[in-house]
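Single-structure report; data block below.
The other protein chains are all here in position, but one chain of the complex has been omitted.
Naming follows writing order (A, B and C), and every chain is counted from residue 1.
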Amino acid sequence: MNFRGKKGKPVALLTVLVFVLGIFAAGCGGGTEESSADGDTIKVGVNLELSGEVATYGTGIKNGAELAFEEINADGGVLGKEIEVLVQDNKSQNREARNIAEKLIGEGVVAVIGPATSGNVQAEVPVLTDAKIPVIAPAATAPEVTYDEKTDTVKEYVFRVCFIDPDQSQVMAQYILDELGLKKGAMMVNKEDEYSIGLGNAFKEFFTTNGGEIVAEEGFITSDTAFKSQLTSISSKNPEFIYVPTYYKQVGLIIKQARELGIELPMMGADGWDSPKLVSIAGAESLQDCYFTNHYSIEDPAEHIQSFVKAYDEKYGATPDSFAALGYDAGYLLAEAIEQAGSADPEKIQEALANIKDFEGISGEMAIDEKHFTVKDLSIIKLVDGQQTLINKLKPER
Amino acid sequence: MKKNLPIVFVCVLLFALFAVVQVGLSSGFISSYWETNIYLIGINIILAASLNLINGITGEFSLGHAGFMAVGAFAGGVITLNLGLPFLLAIVVGMLAAALAGLLVGLPTLRLRGDYLAIATLGFGEIVRVVMMNIDYVGGAAGLMGIPAVVNWPIIFISVVFTILLIRNFICSSHGRSCLALRENDTAAQMMGINITYYKVMAFVIGAALAGLAGVLYAHYYTIIQPKEFNFLLTFDILVMVMVGGLGSLTGSVVGAVLITVASAFLQSIPELRMVIYAALLIASAVFRPQGLLGAKEVSMNLLRKWGGVLNGSDGSKQAQ
Amino acid sequence: MALMEVNKLSKAFGGLVALNNFNLQVEAAELVGLIGPNGAGKTTVFNILTGLYRPTSGSLVFDGHDLYGKHPHQITKMGMARTFQNIRLFDNLSVLDNIKIAYQAVINYGLLPVFFRVPPFYRVEEQIEEKSLKLLEIFDLKKLAQEKAKNLPYGEQRRLEITRALATNPKLLLLDEPAAGMNPNETSDLLDLIKWIKDKFNLSIILIEHDMSLVMRLCERVIVLDYGSIIAEGPPSEIQQNPKVIEAYLGDEEVASWEK
Partner (left out) sequence: MEELLQQLFNGLSLGSIYALIAVGYTMIYGIVKLINFAHGDVMMVGAYVALAGTIMGLGFIPSLVIAMIACAFLGVLIELVAYRRVRPVSRLAALTSAIGMSLFLEYTMMYFVGAEIRTFPPGVLTERTYNWAGIIITNKDLLVLGTTVVLVVFLQFIIYRTRTGKAMRAVSYDGQAAQLMGINVNNTISITFFIGSALAAAAGMLIGMYYNSINPLMGMMPGLKAFIAAVLGGIGSVPGAMLGGILLGMTESLVAGFGGSMYRDAVAFIILILVLLVRPTGLLGKDTQEKV
């Protein structure tokens, strides 16, 4: 190629040069890549959705994790060192999630907690795996976050606190078939959201192989607010319940609009339902005969759970949702792993995490299996007049 | 008459830039966080320059750039991930696919007047997103995951230089002048024997192909692509770069892309405010300088002389930030 | 055969008939004037001839080509050029680029040389530039070659527009009110210029003009339009005496003064 200009015409290349040089210069200050393990504190990165689409999840986890580390530090820290928490916002974008991970590596963290959603965790994993820094995903329920089925490989550096989506679907399908005795279901899935799709697919599989039948399946996208068309269509197929595995923003609208259309069927869902907003959107009177699977229930009388709820309320003046509980558990899980490793070396922490067998968290007793899936109980919660009641705790079969 | 920069000088500067960054990266002097930002700057330069070719040079107004980028990203991802073929082929296919999309959008919508065209292309971008989401072969809503991470500094550097040379060569040719003519006055342009439909489509196709290139690079750097990322806000970001840099100025697009990407990195901790600032910038650049920061001016030797020693001073002044 | 032959041309916008049964023949190297009160349909004729409007009915043959359904750029390449009533230059481009763009209708290259800058590219570019500069020199605009077109004084903008039209190498030139906004001195310069280019470039010209003295001094034949129809046609001396023409113009003036 020839770069022979004829006139005084653009030489934009030069500007590229000037500015990239500028960036380069600005970039020099950033990177001091040394692990903090040898310092006075242990640096832990927190990479969360504090703004954007799913800011509420990130905020819940942040509150939970900060509470946990505060308590841990107040008890004298881990291995005699204080834990220093670096919280960063990834704006609910997976590009940013990755950028943040790189930034945290540069800060010398020994482990990263977060992000909240499976997609954003997956965005940061390659970078952190390269740097051999373990990740604890508090709420990433997609199985592929830790285990790639296609290639049968485990993502060694990724761990999670929560159960996986198929567990939720399985437990709910089992409950519907065995306890409620319903056989004909309909589903409404957010086709833009892998969480919703994953749950929907797994549910359909468990439900149909165990004698149930899905008579109607409808989709929508995140920005939708009008669902009556889909609901009308579902209702014409006469199902006995509707499975709505999606987040409370849509669930609220869907249940409200269903009730407006006179559809009084039971509605089932998953942990994405857990938010006080659900009641304010749908209205308490609409939330009858609704069930969802969750990580824990604030109704649970167990002592450690009630003391957590109390401590959280004292610090933030609110009831902790599932995300807060998972964030809290992620904090303690990491501390436990560092304790067991006897060192804040990231690779030792990774080994310790892989061997966690009986960690007692707010969200239940958990073990981490060979695919880095978490084995734990699920809570089934029923809504009556918008009020949550814990009706069962079930262990999924795997 | 303005003098051109001596070619040797430019080549030396370019090589120096390349080498400095390369050494910085391999020695670990540039942290991986800033490495990402440098790559992002490269990708954004390609996006801004190609959008400027459509919006600034040819005077059409496209809001579908994220859509073209998505087509390139997914086509490229399919080549390397689903089919296991080489990256170079991914670039070729990604660009061709995006060019085809440009042709498909360009042909029917060209009858539309400026602001209608803008909305129609915005609609196109949304349609692309919805369609991608419903194609299981490209992963549906989850998108493609595990695309080989082959993009490195030399690839980004070559792509940026390639893009700028291509657009520059295009502008400084009879075809580029035809595009400028139809921006200035399409009736008169027709009277000069210019087939305006042909040139409008050409601008769309070239712009789209380059956006596709940016998409392929993006896909093979971040390794995960989801349809929902390629939404209107992405086009908006690119539009801000073009407008701040100056509609119609290639140099401006480069400057705009660099400024906005760097600003974005610094404003990371306050994302809402970042959007507020961008929006205010867009309004301000439209209201006070429809021609943008540099206007349609290009950086040439004369301008550089006026700036005097900018090159020498740049390191220090940037470090001060 | 006539260079331009128009038969029974009509154009209606919705219900409004802008042009009705318009006939026109232009011989090689002829200078025809097209006059008439405002809104008589003169510019509509130009817009149809150049392909900007499609006629409702009628036939157009130019230099042996049927013009019906042809795009403006195709018609330009057949050898027709025009200027506009309200000057339409490429305002933000240089004077030289304005001319270069016009030359591209005649000489050009494909797209590949653009990206790969092979020798033919430079050869053609140099050719275009050389010819453009020569033409600018002829019209005394060379010293302004690097100015933006919009920065030129009004008279020079008119001249540049005519120069640009000539650069497309036309056989027939359509001038739409070239003297509008000019003072008597400039008008008389323009008169000389039109005469000169007609001979120098061996052109046929159709001229729309309100300045009657210019029309009468310049044109060999004059066509008068009123309400979209031809009301008179002939040499200038006859037209001046034609009662219908006088009435059309007087009527127009009467209306004009009445409206004020």
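As a working rule, a contact is a pair of C-beta atoms (placed from the backbone, for glycine too) under 8 Å apart; a residue touches a chain by one contact, two chains touch by 3 or more.
Source: prediction; values computed, not measured.
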* Of the residues A:K184, A:K228 or A:K371, which one touches the chain left out of the display? -> A:K228
* Which of B:I30, B:M133 or B:I238 contacts the chain that the document leaves out -> B:M133
* Structure fact -> Sole touch to the unshown chain from B:I164, B:V216, B:M243 or B:A257: residue B:M243
* Asked: So which bits of subunit A touch the chain we can't see?
  -> 51-53, 55-56, 191, 218-221, 223-226, 228-230, 232-233, 236, 249, 252-253, 256, 260-262, 277, 280-281, 283
* **Where the missing chain touches subunit B, by residue** => 61, 63, 108-109, 111-112, 114-116, 118-120, 122-124, 126-127, 130-131, 133-134, 187, 236, 239, 243, 272-273, 275-276, 278-283, 285-288, 290
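In this text, only the chains that are shown with their structure count from here on.
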* **Centre-most chain, if every chain is reduced to its averaged C-alpha atoms** => B
* Contact pairs, highest-scoring chain pair -> A-B
* Asked: Roughly how far is subunit A from subunit B, going centre to centre by Cα mean, in whole Å?
  -> 34
* Computed distance of Cα centres, subunit C from subunit B, in Å -> 41
* Structure fact -> Chain centres from averaged Cα atoms put subunit A and subunit C apart, in whole Å, by 70
* **Per-residue multi-chain contacts in subunit A, two or more chains** => 1, 4, 6
* **Residues of subunit C touching at least two other chains** => 117, 125
* What does subunit A use to touch subunit B in their complex? -> 1, 3-31, 33, 51-52, 88-89, 91, 93-96, 98-100, 102-103, 105-106, 119, 122-123, 126-127, 144, 148, 191-194, 197, 221-222
* To do: Using the touch definition up top, name the residues of subunit B that touch subunit A in the complex.
  => 1-5, 7, 10-11, 13-14, 16-17, 20-21, 24, 28-38, 41, 45, 49, 130, 133-134, 140-142, 145-146, 149, 160-161, 164-165, 168, 171-172, 222-224, 226-229, 249-251, 253-255, 258-259, 262, 265, 268-269, 271-272, 298-302, 304, 310-311, 314-315, 317-319, 321
* Structure fact -> Residue set of subunit C touching subunit B in the complex reads 50-52, 71-73, 76-77, 81-82, 84, 88-93, 97, 100-102, 104-106, 108-109, 111, 113-115, 117, 121, 124-125, 128, 146, 164-165, 168
